[in-house]
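With one protein chain held back, the other chains of the complex are shown just where they sit.
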Amino acid sequence: MDTKIATDRLRLSFGKTEVLKSITIKVHRNTITGFMGPSGSGKSTLISVINRMIDFENNVRIEGDATIDGTSILDGSINPIELRRRVGTVFAVPIPLPRSIFENIAYGPRLKGTSDRTTLHHLVEDSLKKAFLWDEVKDRLGTSALKLSGGQQQRLCLARTLALKPEIILLDEPCSGLDPISTAKIEDALSELKSEYTIILVSNNTKQIARISDFSAFFYLGELIEYDTTEKVFTAPAETKTEDYIQGKFG
Amino acid sequence: MIDRTVLKEHLVKWVLVAFALSSLLFLFLIFIFILAEGLPLFLKVGVNKIIFGMKWAPTKGYFGIFPMIISSFLVTIGALIIGAPLGLSCAIYLSEYAGKRTKMLLKPAIELLAGIPSVVFGFLGVIYIVPLVRSYLGGSGFSLISTSLVLGVMILPTIISISFDALVSVPRTYREGSAAMGATKWQTIFKVIIPSAKSGILASFILGMGRAIGETMAVIMIAGNALKIPTSILDPLRTLTGNIALELAYATGDHRLGLFSTGVVLMVIIMILNYVANFGIKRKIAK
Partner (left out) sequence: MRINPRYINRLVRMGLNVQAYFTVGILIIIVAIIFFKGFPHTNFAFIFSFPEDMGREGGIFPSIVGTIQLALLSILLATPLGLGTAIFLTEYTKESLFTKFIRFGVESLAGIPSILYGLFGFIFFVIKLKMGWSLLAGVLTMTIMILPTIIRTSEEAIRAVPRQLRIVSYSLSASKWETIKKVVIPAAIPGILTGIMLSIGRAVGETAAIIFTMGSSLRLPLSLMDSGRTMAVHFYILAREGISMEKAYGTAVVLVLSILLINILAYYIMNKAIARYS
């Protein structure tokens, strides 16, 4: 399979604490790759390297490399702003911008210079459809996004990143506060999206990873313990730690 | 493409740095220009003759502002005597007793009081307070006590809001602990809350003093215009601020320099007050 995202012996420390201990992984194009592991295992930190949101933290030391399509994204010549257009992120808590549904989705494209009303409308409709939210909000695009339910807001956040036409979508525990129906809708959306995008799903919920991901990576205390197809990891894990985690013996 | 956005970000940052530095620039300018006009007379006539001189007759070469220094202090202390107990009581009431609706009524009222211009206070003071003092206490009415009364009211908002902030920041656990030991509400307030908020309350008094000593318009309308040290609360007086305001419009030459020297003295006093409020009290808090 084709490699979209790769890290090579990536190490990261906050001050004296080493949070990522030499991670080497190859994430495949057009797949859903699940990152799982207990809290503090470094999954979210790894995500923040890929979207360069790590830039906003202080006292960070990084060694090793991370690449997208073979090109390093840690290089000084990389423009992180342009990178974040290619790499969309959905966070655990949905944070709509305090404006209308339409303007939330149009925020990204407007930043990139799109101002034509018709183009924006198509973009908004397209993104909302892909996020499985269009039918529920198509009549009220001008109303405040803050009035949506939690599950709708999270799908809004997904649509928001889709509007920028990224290549990669990172989701960090996106369903952590959501009811099962909203969770299912998002999972369905992701399953459809993987044909066009490369998706990394960080989750504490092993069952969710088992449900929808093609590949699974198990992280523990900053190390990548196991990485293989989901089927293999969940039916016949190579490491005992992986097996213990999946069985819920710790978490 | 990358160069343009990065360049723009850098430009924005440096423009904002310049804006931020402007505050320091203005402070510097104010300092320099008031000093530049105020210091020469100190050198020419002598610091002692100005600060401790008893006679102010600038056109004849007398630049003594000691009576005004004393008057400024007297009026400030008078204002504190009126404003501090009343202000502190209001602050205590607001923080410990007032319900939400009462707060919503009282707090805007106090902020509104702070917004009333000092000329209005001066005007009403002349029309109502001065005759009152004249009838019941004697003298012309333009006096230390009239000025202190009006100034006391004027510094109420300062004292109330800062004391209020100090009182509400006392941790809830203090109140609960005191109540658990069987203290009544007022015992808790006087023995636990007020001592705990002591620094903030003190700061509010000192900042109130700062406001009072810098007050000009109300003072010149009410205090009369006497160039002597007041010997009774019914005597008229002139403060440092009054000296500047009453004569700046027509002063020339050394006379004008004398007014700037008055300004320098006022500036030093205010700086000392601010220093005490910010550092003397902050150190106590750090303890």
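In order of appearance the chains are A and B, and numbering begins at 1 in each one.
As a working rule, contacts are C-beta pairs under 8 Å (C-beta built on N, C-alpha and C of every residue); 3 or more make two chains touch, one makes a residue touch a chain.
Just so we're clear, the structure is a prediction, and the values are computed from it rather than from any experiment.
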Touching the absent chain when the full complex is considered, from B:Val126, B:Ile194, B:Ala226 or B:Val276 | B:Val126
Across A:Lys4, A:Lys43 or A:Arg84, the one contacting the chain not displayed is A:Arg84
What subunit A residues would touch the chain not displayed?
-> 51, 53, 56, 81-82, 84-85, 88-89, 91, 93, 95, 97-98, 107-108, 111-112, 157, 160-161, 164
So that we can see where the missing chain sits, which residues of subunit B does it touch?
-> 5, 8-9, 12-13, 15-17, 19-24, 26-27, 29-30, 33-34, 37, 86, 89-90, 92-94, 97-98, 105-106, 108-113, 115-124, 126, 128, 153, 156, 160, 184-187, 189, 210-211, 213-217, 221, 241, 244-245, 248-249, 259-260, 263, 266-267, 270, 274, 278
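Just so it is clear, only the chains that are shown with their structure count from here on.
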Rounded Å distance, subunit A centre to subunit B centre (Cα mean) | 57
